[in-house]
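Here the complex is missing one protein chain, while the rest keep their positions.
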Amino acid sequence: MAGSGAFVELLEEDVYKYYFDGEWRKSASGKSVSIINPTTRKPQYKVQACTQEEVNKIMETSKVAQKAWAKTPLWKRAELLHRAAVLLKEHKNPIAECLVKEIAKPAKDAVTEVVRSGDLVSYCAEEGVRILGEGKFLVSDSFPGNDRNKLCLTSKIPLGIVLAIPPFNYPVNLAVSKIAPALIAGNSVVLKPPTQGAVAALHMVHCFHLAGFPKGLISCVTGKGSEIGDFLTMHPGVNCISFTGGDTGIAISKKAGMVPLQMELGGKDACIILEDADIDLAAANVVKGGFSYSGQRCTAVKVVLVMESVADALVEKVKAKVAKMTVGPPEENCDITPVVTESSANYIEGLVMDAKQKGATFCQEYKREGNLIWPLLLDHVRPDMRLAWEEPFGPVLPVIRITTVEEGIHHCNASNFGLQGCIFTRDINKAMMISDAMETGTVQINSAPARGPDHFPFQGLRDSGIGSQGITNSISMMTKVKSTVINLPTPSYTMG
Amino acid sequence: MAGSGAFVELLEEDVYKYYFDGEWRKSASGKSVSIINPTTRKPQYKVQACTQEEVNKIMETSKVAQKAWAKTPLWKRAELLHRAAVLLKEHKNPIAECLVKEIAKPAKDAVTEVVRSGDLVSYCAEEGVRILGEGKFLVSDSFPGNDRNKLCLTSKIPLGIVLAIPPFNYPVNLAVSKIAPALIAGNSVVLKPPTQGAVAALHMVHCFHLAGFPKGLISCVTGKGSEIGDFLTMHPGVNCISFTGGDTGIAISKKAGMVPLQMELGGKDACIILEDADIDLAAANVVKGGFSYSGQRCTAVKVVLVMESVADALVEKVKAKVAKMTVGPPEENCDITPVVTESSANYIEGLVMDAKQKGATFCQEYKREGNLIWPLLLDHVRPDMRLAWEEPFGPVLPVIRITTVEEGIHHCNASNFGLQGCIFTRDINKAMMISDAMETGTVQINSAPARGPDHFPFQGLRDSGIGSQGITNSISMMTKVKSTVINLPTPSYTMG
Amino acid sequence: MAGSGAFVELLEEDVYKYYFDGEWRKSASGKSVSIINPTTRKPQYKVQACTQEEVNKIMETSKVAQKAWAKTPLWKRAELLHRAAVLLKEHKNPIAECLVKEIAKPAKDAVTEVVRSGDLVSYCAEEGVRILGEGKFLVSDSFPGNDRNKLCLTSKIPLGIVLAIPPFNYPVNLAVSKIAPALIAGNSVVLKPPTQGAVAALHMVHCFHLAGFPKGLISCVTGKGSEIGDFLTMHPGVNCISFTGGDTGIAISKKAGMVPLQMELGGKDACIILEDADIDLAAANVVKGGFSYSGQRCTAVKVVLVMESVADALVEKVKAKVAKMTVGPPEENCDITPVVTESSANYIEGLVMDAKQKGATFCQEYKREGNLIWPLLLDHVRPDMRLAWEEPFGPVLPVIRITTVEEGIHHCNASNFGLQGCIFTRDINKAMMISDAMETGTVQINSAPARGPDHFPFQGLRDSGIGSQGITNSISMMTKVKSTVINLPTPSYTMG
Partner (left out) sequence: MAGSGAFVELLEEDVYKYYFDGEWRKSASGKSVSIINPTTRKPQYKVQACTQEEVNKIMETSKVAQKAWAKTPLWKRAELLHRAAVLLKEHKNPIAECLVKEIAKPAKDAVTEVVRSGDLVSYCAEEGVRILGEGKFLVSDSFPGNDRNKLCLTSKIPLGIVLAIPPFNYPVNLAVSKIAPALIAGNSVVLKPPTQGAVAALHMVHCFHLAGFPKGLISCVTGKGSEIGDFLTMHPGVNCISFTGGDTGIAISKKAGMVPLQMELGGKDACIILEDADIDLAAANVVKGGFSYSGQRCTAVKVVLVMESVADALVEKVKAKVAKMTVGPPEENCDITPVVTESSANYIEGLVMDAKQKGATFCQEYKREGNLIWPLLLDHVRPDMRLAWEEPFGPVLPVIRITTVEEGIHHCNASNFGLQGCIFTRDINKAMMISDAMETGTVQINSAPARGPDHFPFQGLRDSGIGSQGITNSISMMTKVKSTVINLPTPSYTMG
């Protein structure tokens, strides 16, 4: 159970501690931040409200720890990560419990998140051993006018301190997808978890603690955004920011200066369905893509662009599937669970009311109880409705009927977001050519958008982000090239 | 014109000289080999019948020249290749003329072969600058138990002397596709052109001569296979054999010992046509794939495997296109020209007669005049006919009707050959999955098999060859890894 | 001659035009900016003072041109770049003339800059053909729990509009090192040249114009920083900023938001000289590294850290070489020419006076006439002097005597800058281990720091920059990953 057993030292009285210099500590502030359970809408947990002074100390310690860590053999770094992966899987239940209580994630999915996180950490360890163990050996005589007298060796070196800021919807998985690449690459990590999900993140961090990483290498700071938010992101000690979340990311990027950024800031993933599509397959993916975890996923299907001729058939099939969905508390593994906060529910309701007013067709009755919103498909949505462009991050899915493929592509490309998109067609030529035409980081052919498998590249265009993720790309992003050039007095050629 | 102008020094009396140590020379044998024009069936050219002694001298000189060449900066090697490419294109007409006369290649295609060869040489030059200018820089601490005290630098070094043996059907293009990678990689080259095509090859070699390559780096030896064939392939001076041709290759491979081999030995490329295929597209590709250069291409479509339900439609469309083909001399750019030798024509006729006897349906009447065979489509071919398995290398194309896809895949995979194959379908899933199931070096989706573009990998399974070609792979194949390990007294980590 | 012959259309009356939509134009502002010749200290040229409105139009046109350009085959893009490279070399003299007049670059070096720029453009074209023509093909069954039913194809796509801002010291070379990678990668380019060097840059741009690039793809805007500086760097149309220069870069980075940055902002390259060094070699490199182009190079040697035991010998040898240097106008190819502006000369003088006051040893008398400063070696410089840390960007070189290697490494790593560094030693172990310990983007063993050859990676740590340059890295930096995932209904394995 959370805060007990192997995790007992995380909790004192009813407040979870923060993690610094290899120990769990109380903030000098004497204050705490409450975490509201989205289902009960009552306080569930409390975490430390850390101070700027504490952030400063974390940065100092992180820098020192990083220097020593960068001198640790790659295979030893990997070994520790493998240990952490095993511990994560061993302790999947208490961590998943936090996810259920903090973010109302259905219980089974919560367990899956933790297990998948363990796999990611292990895969990342081995990937790093290879990426970091191999540089290039370049010679000068490739370039016109040069002899072979300069031998250039390139290495990938750590950036220093990586500030990791994951979002509420995958507070464990999207934390380790930043932490593991940072660590294998020789960086230290300062984790600032989201408020909802903070306790799950603290438990996850404890698995790294138990794995035996050096003191100070990993820190986890909790607190109020108003107090330590900008202070963290603008801290001169930070050498890299890896952020997943919403608009805050754009604000961070404007203050970051010359700090390498890896940002993933949401999407409005379109699902284009052509006349020759397998409609059953498309409907199944619309439902899975649109309503999994109540639509609170970056890569959720957020707008369906379906050819008029097959729209009725598609909508019918989706409606039938929606009718079978269970709605209720995450503990009972309901398909649809409460959204993360009341303000989020209110925002979603605003989008729905706008669509209603402008004449969208409601395939189901709109229903809400507290943070719990029943799944809703809106047909005949038009570009003048907010739902055509905004990201509800809830179980509400607009359908726009199109008469040409170009219309669909245009809608997709006109969005501020450019994370993923998907296209349903049986036709190989259309699949490849429409995929080329869609201006998003990824295009899925005949499946809903998805972040994984975790070794695939993952990136967003326009306001959806900067940089590319996926295990391999994240490791590369958290390193920098350093080159050493051996200058010989006279040219020398390898003869063999 | 061949043997005149810039090429005048190649010819003395009526015999073309061989190329050795930067000069055009007559063989001490005093003998020559005649080349029969496939169209006139009369002697067209004569080349030197070189001796084993001359081969020995070539090998000695090649070794010395190679050592110096390997010490030439990469960009200078590339510069010379670019010059040769320009010269090839400048002299495309006399070289193409040889192709017309020696191998009855239609005049336009002959010019295209030379131009495309120039492009290949240039592309190869730049590719080599990059492949050879970049090795790996590996460190020891990737492997369990090791510190970072060993720094390994890997280089790609030349093999030494590359023996290049191209076939008659592309005596220029398939020669430069061996010569250019060999040279940019720092090797010397001994070229043994095919008898038909030898004079075109000598002209091509002269462009390299004019480009200013060092003496002895490139040699071109002509003569009788019985005298210098095995002598060349088993010569201890040879460090690599790159061969394109037929069964001879298997014999060579059995005697080659530890010499790296790059072999491409023909194919029986299947064209599988599914029910949902674009039949017009398929028919056009069957005709182009099956009858271009009278079917004398490794990657010609050599058996059509068409679903029964669309077979009639396909056969009709192919017949209509065949009816429009022109048949006659290469000088007039006829679609179908005489096959390369009388023995080849006889062999093709043998396959046709076997099919006739066993009941194949002739879509056209069988017609032959000398080496000229009219294009022939044979429907209802069955696995008991030789044409189902053997490679005619002529304008004769068998159609086998299938009732399941599996039948088609099975026929394709049961062949001794495994060069390429193609599949016509609109369905993306079938395209990818059947492509996975076909056991050939390459599978083309919705197009006839083809060797190019020349930077794509090109390889055959089973008896179709060993190694992979394409510019990049050929360069790699003609090098070997050499590594240098710097051992430090204590571990050292790059800190950045 | 500049502004005449092939360049006549650039000039109207005495003002050089700016380049927009394939044409040379006058600004609607009716105003111009004067360029002062550093040698004569009189106005040499005038350029248009463009308006914000004109910048807006440039951005619009650039976006449209980029979309079409991204649909141009790679080899065609390369062909145009090759043409531009040839034109640059053909017109090296008038361009070099501008460099002499605008930035007082010695005449021969000015010509070299242009020729080297042509080589860079050509190399970049071929590099891009390869980098951009090759993505990854990833399969899902690498990751635990997945079958092989997802096929991921990754491409490198253009970013859009690249804003290129080169510095005064290499206004041609450091412009094309941004323009060529941007173009081959499918981007459009907006060039903002430095005031000193603007006219050379305009001439260079004209070579691209003559090469036949599509209208609107390349623009070159001139004007006052106060009017269009921030307006350009914060323009929402900009998708990438590639900047080389000084502190301005840091300011730009703080406003850039989610725009990928490639920044190179100067250095304080240390030259560490050990007791076992070849002192002649070291002295020669100190002089070349410290005084070439009067020290106005990012990678100039900017501080010498020499072991006490060999310091006297080194200083003597350097002094002897300095004594032989010629000082005077660039037209006469003097070694030392006037620094770029009076304010720059004043800044240098400030550093010298500070060192004087604090007791540094002057190896030569300090001498200045206008912008011309005589080469000056300052011995016994100590960490409390500004010259120990600040970048003079002039012919003034401090020597700090050290008693241990660690002292040298520490000084190097304590700098805000981290561009390059060099180490002189004969010992292989020391060379590799000190190189590992120096925290700079590149370490040169036994040679002065240097940017080239241009295919080597080039990058700075800390305030020296973000991202990595060199042809290959620049192309990669100016692209983004896009992935397409083909989802199959059932797993499929390639059997071969």
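For clarity, chains are labelled A, B and C in written order, and residue numbers in each chain start from 1.
Note that in this section a contact is a pair of C-beta atoms (placed from the backbone, for glycine too) under 8 Å apart; a residue touches a chain by one contact, two chains touch by 3 or more.
None of these values were measured; they are calculated from a predicted model.
Q: Considering the whole complex, which of B:Gln52, B:Asn93, B:Gln364 or B:Asn446 touches the chain not shown?
A: Only one listed residue reaches the unshown chain, and that is B:Asn446.
Q: Which listed residue (B:Thr40, B:Thr154, B:Thr248 or B:Gln364) would be found touching the missing chain in the intact complex?
A: Here the residue in touch with the unshown chain is B:Thr154.
Q: Quick one: say which of C:Ala431, C:Ala448, C:Leu461 or C:Ile475 touches the chain that got left out.
A: Only one listed residue reaches the unshown chain, and that is C:Ala431.
Q: For the chain that's not shown, point to the residue among C:Glu23, C:Glu53, C:Glu90 or C:Glu134 touching it.
A: C:Glu134
Q: Could I get the residues of chain A that touch the absent chain, sorted low to high?
A: Interface with the chain not displayed, on the chain A side: 126-127, 129-130, 133, 151, 428-429, 432-433, 436-437, 439, 455, 461, 486, 488-490, 492-496.
Q: Counting contacts across the full complex, list the positions on chain C that touch the omitted chain.
A: 67, 70-71, 73-75, 79, 129-130, 132-139, 141-148, 151, 153-155, 157-158, 425-429, 431, 445-446, 480, 482, 491, 493-496
Q: Would you write out the residues of chain B that touch the absent chain, in ascending order?
A: 119, 122-123, 138, 140, 142-146, 150, 152, 154, 249-250, 253-261, 263, 281, 431-432, 435-436, 440-447, 452-459, 461, 463, 465-466, 468, 473, 480-487, 489
What we mean here is this: only the chains that are shown with their structure count from here on.
Q: Measuring between Cα centroids, what's the chain most distant from chain B?
A: Max centre-to-centre separation from chain B belongs to A.
Q: Just how far, in Å, is the C-alpha centre of chain B from the one of chain A?
A: Once rounded, the distance between the two centres reads 50 Å.
Q: Counting only Cα atoms for the centres, state how far chain B is from chain C in Å.
A: 46
Q: Can you compute the centre-to-centre distance for chain A and chain C, using the mean CA position of each chain? Integer Å is fine.
A: Taking the mean C-alpha position of each chain, the two centres sit 36 Å apart.
Q: Of all the residues in chain B, which ones touch at least 2 other chains?
A: Answer for chain B, listing residues that touch two or more other chains: 129-130, 133, 151, 428-429, 493-496.
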